[in-house]
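One chain of protein is taken out of this complex; the other chains stay put.
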Amino acid sequence: MNSQPKTKSLKTFNDPVYGFITVDDPLLFQLIEHPHFQRLRRITQLGLTNLVYGGANHSRFQHAIGAMNLMRSAVTTLRHKGIDISEEEERAAKAAILLHDIGHGPFSHALENTIVQGVHHESIGLQIMHNLNQELGGQLDLAIAIYTDQYPVKFLHQLVSSQLDTDRLDYLKRDSFFTGVSEGVIGSERIIKMLTVHEGSLAVEAKGIYSLEKFLVARRLMYWQVYLHKTVVSAEFLLMNILLRAKELAQSGIELPASASLQYFLYQGKALGLDDSSIWLKHFVKLDDFDILASIKQWIDHEDALLQNLCKRLVNRRLLKVKPLKAPLTDAALVALRKQGSDLLGLPEADMRYLVFQKSVSNTAYNRNDDRITVLHKDGSASDISEAASLFQFSSMDAQETKHFLYLPAEVPFQ
Amino acid sequence: MNSQPKTKSLKTFNDPVYGFITVDDPLLFQLIEHPHFQRLRRITQLGLTNLVYGGANHSRFQHAIGAMNLMRSAVTTLRHKGIDISEEEERAAKAAILLHDIGHGPFSHALENTIVQGVHHESIGLQIMHNLNQELGGQLDLAIAIYTDQYPVKFLHQLVSSQLDTDRLDYLKRDSFFTGVSEGVIGSERIIKMLTVHEGSLAVEAKGIYSLEKFLVARRLMYWQVYLHKTVVSAEFLLMNILLRAKELAQSGIELPASASLQYFLYQGKALGLDDSSIWLKHFVKLDDFDILASIKQWIDHEDALLQNLCKRLVNRRLLKVKPLKAPLTDAALVALRKQGSDLLGLPEADMRYLVFQKSVSNTAYNRNDDRITVLHKDGSASDISEAASLFQFSSMDAQETKHFLYLPAEVPFQ
Amino acid sequence: MNSQPKTKSLKTFNDPVYGFITVDDPLLFQLIEHPHFQRLRRITQLGLTNLVYGGANHSRFQHAIGAMNLMRSAVTTLRHKGIDISEEEERAAKAAILLHDIGHGPFSHALENTIVQGVHHESIGLQIMHNLNQELGGQLDLAIAIYTDQYPVKFLHQLVSSQLDTDRLDYLKRDSFFTGVSEGVIGSERIIKMLTVHEGSLAVEAKGIYSLEKFLVARRLMYWQVYLHKTVVSAEFLLMNILLRAKELAQSGIELPASASLQYFLYQGKALGLDDSSIWLKHFVKLDDFDILASIKQWIDHEDALLQNLCKRLVNRRLLKVKPLKAPLTDAALVALRKQGSDLLGLPEADMRYLVFQKSVSNTAYNRNDDRITVLHKDGSASDISEAASLFQFSSMDAQETKHFLYLPAEVPFQ
Partner (left out) sequence: MNSQPKTKSLKTFNDPVYGFITVDDPLLFQLIEHPHFQRLRRITQLGLTNLVYGGANHSRFQHAIGAMNLMRSAVTTLRHKGIDISEEEERAAKAAILLHDIGHGPFSHALENTIVQGVHHESIGLQIMHNLNQELGGQLDLAIAIYTDQYPVKFLHQLVSSQLDTDRLDYLKRDSFFTGVSEGVIGSERIIKMLTVHEGSLAVEAKGIYSLEKFLVARRLMYWQVYLHKTVVSAEFLLMNILLRAKELAQSGIELPASASLQYFLYQGKALGLDDSSIWLKHFVKLDDFDILASIKQWIDHEDALLQNLCKRLVNRRLLKVKPLKAPLTDAALVALRKQGSDLLGLPEADMRYLVFQKSVSNTAYNRNDDRITVLHKDGSASDISEAASLFQFSSMDAQETKHFLYLPAEVPFQ
């Protein structure tokens, strides 16, 4: 015994969702301390959702730490069931899930569709992982193999990325906690207790089937109630239109105050590719929510009346109204509305496509073509959840649910 | 202003589920103080479920208070939406929900199927309400009319009893809280916020559809994971068999220690009817969990070896094992198992039907023939949830799900 | 890897306070399965407290499982800090905490002061542990040594029994959860994280001092708000008086329906001793809340008018009123009140001491003479919490706080 004991844990995180989370592996600690990972503190998990659910200010940093915590639980559970997982595999799986969002830009997918076009956030993430791996002398080799599904132990990849991965198990629980949408709460802990491995792949014990059904329904609920909430989506389209307009102005050589990194993406002219990532990645890893929103706040005073209008709306939460449509409007109807808007707002008709537009949002509850959820029965047989669960109409869960909406300023009358 | 203010509230209950619940109506207070209602403190909401979910010791008393609290919320919400509900109607609806379980015997339905045969607990409840009403000089007239659906304002009855009543909205939330099955949590508060009235009947605003789907799935999960959990059901069958055996012995004139009220039901010989309730009801309202379990503990020392065996199993939690069956066993197979059990346990073969038996349990997720759940759309039209919700295979939710099980002592080998 | 993995855990408990608790040690599993331990399912942790806090129906069974869970956390934490704890020591410490309440009778201390006089519940517990140890071939030797503080590794005993043991850390949190008194919530998890060992004894790292202060205040709050709540205490005195009256009647040879075990204690005439525990212990281990309350319900119909009166009050929750007194009443004043009560209730004056009486209740927030709470500073020095914490007036925390109350039927006017 030792009256001045030395602590092995390097760092303890206090998480309102799970309580204490301890990191006692030096590699994981190093990753967390890295500026690339610290940047995730400044990227909210749910972007503009806080305009509707005021509590939803949690960051991707916390989500990544939480998902790593669930990875620890999953590994412990599987080992309890006699599955061999080495220390090295555990470390690599944790590193992979820690880094799974490392390539995320600010405000979710807003940049990908506007000023960072041509590369998907997952490709960016992988590129960043390779760079980190180089810095760390190859210590991430196994983590990257697991992440890219090139490691033969398939279930480790599935814990990082599948329809039942620790990413989803964390974010559904976390988003539900911070939004206050208590119905979205999923029994992450129970689902993890039910995990097992069948023929090398992740599976769920049959007695967990009700929890799985619950998980699929909670996920669908969170989609329509939170992620695709019409006001949230309206705010996101507004943000994208701001960035598109800013890029348009930048490409015409008009000056726009912004951080150097944001300016890079506004002013450079071509689609990005992974080949030349050495050029643009150093700018990308500096971008976070603060660059974007601080610029938008400044653009309220920009001389471009449209940009001004759009930015004021976002900052002061005068979002575009959303009207559900049974069927998309005809082009003519849309043109007419834009004309009306142009008169009412005193903006050129050409600008009105930024303020009056229609969009569809869609979601699939369970994708049978994607990596499936396998249920392992007591007799050793396995089946897809869509066959094992009687409750759902899987043909419909499978299908995309699509909703059409019209977006327009409150000043423009409709219906 | 007043430096020694007088409190209007008569009583505040501290509920771990909702926080403070205040009763400030003298009639409701009188009902709660009545010995018939205080008896509900000694009847657990979930009977023997605490043998599996150790936290589930909550009483029907608390559930009734909680349901009354949700009735208050529902009335407030509906009034906010412009629905007229008078003070008197509110009081009556609260009284009705307070009393909805007043006829419940100890350990749920165990008595109805064994020693209190011939009358349903709801008929008993109604009879007790009439008696209370007489005591209270007719103050429960309106509450009884609402309870029995004879009051023209239909939605008030539906708040007391329907597929979306405050009874269910409370017990699902409460049972989920005390069992620790967090996935069963339903957004009672959100569903209540979505309630409205359509053509005099209770309806749910269309935007609440995801919450409803979630509610139906949570309910189904609670059924299979808690209420019909195989070990819980095994304990309940054991209890019923104890009571059946005790009745059998009593009818043969054998002496059994028990409280006077329990003895009444063991020794009286015929099916009960509401006509002669004046005779038996005074015994019934004295029965609670303590009569039953205290007797069972004493019967461990009874001379009847079978009764002894059954009682010991329940008290020491040596329950019958439960084996899922794809199809029911043949009579011959069952006879063979009983013969084997008889040899192994040293009990007469005739007694073995109490220890080796098969049963089916079933549940229906949503009953389209029952009082339906109506969804009110923004355009003023209304539809049944089974048409409004796309997710579910309502043909299957509608159908009973049935599972077959074999129950037998651990000593008797099977499979 | 293994497609049909075998589970190592023997049993998982679902606890609403901590979530899943897994027991994977065969000895601990055997203890939990033992009828003596299963009996704790039928003893509520807080006795009659549920007459005030309706949610407080949790059992000593759950508390013991919960405390074992905290022991697991504490062991893990200490090992992380470099303290050696062997597998065998861990198992023994867990067994000791599992069994720490095994000698508890129904309704807390009501029996000790009435019909089971002469032996303390902790002595009974120890006797039961010895019996279990014999049954288990000495497997509890180390657990008993830790429990009785005869094992040289002192901090293990302190985790079982001290002012900062896992017993308190569990019950404060659990009682606060089930009563709904959210202010009683203590950060068990955080305190455990701060535990360390100094010169062989349990200590708390200095940075945990605010958590300790909070713990002491929460504990005091729970005492006055829950454990010593005046209505709870009134119910407990009523129960004790019922048992005293029953014993008085029994000793006069009057017949009282009760279970055989309860009758043993009512009718046997002398103080109990540990020497003859072989006689009475077999009765004691059969007693639980059901024996007591079921008998009290039957005694409502007993011919003794006093017993009847007392029992009716408890069952129908017509408790004695409680009046705070600045100073105890004089004997004369008490006699006068009893005389008045005798007239009003039509009971003999001699009986009135069961219905009109005064009592004091007291509590000490922190006992400096008891096993102390040691704070370990960063510089390696240690001090008592009463010196380390500046906030409290330890002279007053140390002192017993005493309150005087008068108990009497609502029918008897006072003040």
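Letters A, B and C mark the chains as written, and numbering starts fresh at 1 in each.
In this text, a contact is a pair of C-beta atoms (placed from the backbone, for glycine too) under 8 Å apart; a residue touches a chain by one contact, two chains touch by 3 or more.
Note that this is a predicted model, so its numbers are computed, not measured.
Touch, as defined at the top, links the missing chain to these shown chains in the whole complex: A, B, C. Looking at A:Gln150, A:Ser252, A:Asn316 or A:Thr330, the residue that reaches the missing chain in the full complex is A:Asn316.
In the complete complex, the hidden chain is touched by one of B:Gly137, B:Gly269 or B:Gly380, namely B:Gly380.
The chain omitted from view is touched by exactly one of A:Thr148, A:Ser259, A:Gln308 or A:Ser383, namely A:Ser259.
Counting over the whole complex, chain C has residues 181-183, 185-187, 189-190, 210-211, 213-214, 217-218, 220-221, 224-225, 324, 365, 378, 390-394, 396-397, 401 touching the chain that is not drawn. Think of the hidden chain as still there; on chain B it touches residues 1-9, 12, 19-20, 22, 24, 78, 80-84, 153, 189-190, 193, 196-200, 380. Where chain A meets the missing chain, the touching residues are 13-17, 19, 33, 35, 38, 41-42, 44, 50-55, 57-59, 61-62, 65, 177-181, 257, 259-260, 286, 288-291, 293-295, 297-298, 301, 315-317.
Quick note on the criterion: only the chains that are shown with their structure count from here on.
If you tally contacting C-beta pairs for each pair of chains, B-C comes out on top. Between chain B and chain C the centroid-to-centroid distance comes to 31 Å (mean Cα coordinates, whole Å).
Between chain A and chain C, the centres computed from C-alpha atoms are 49 Å apart. Chain contacts: chain B has residues 181 touching two or more partner chains.
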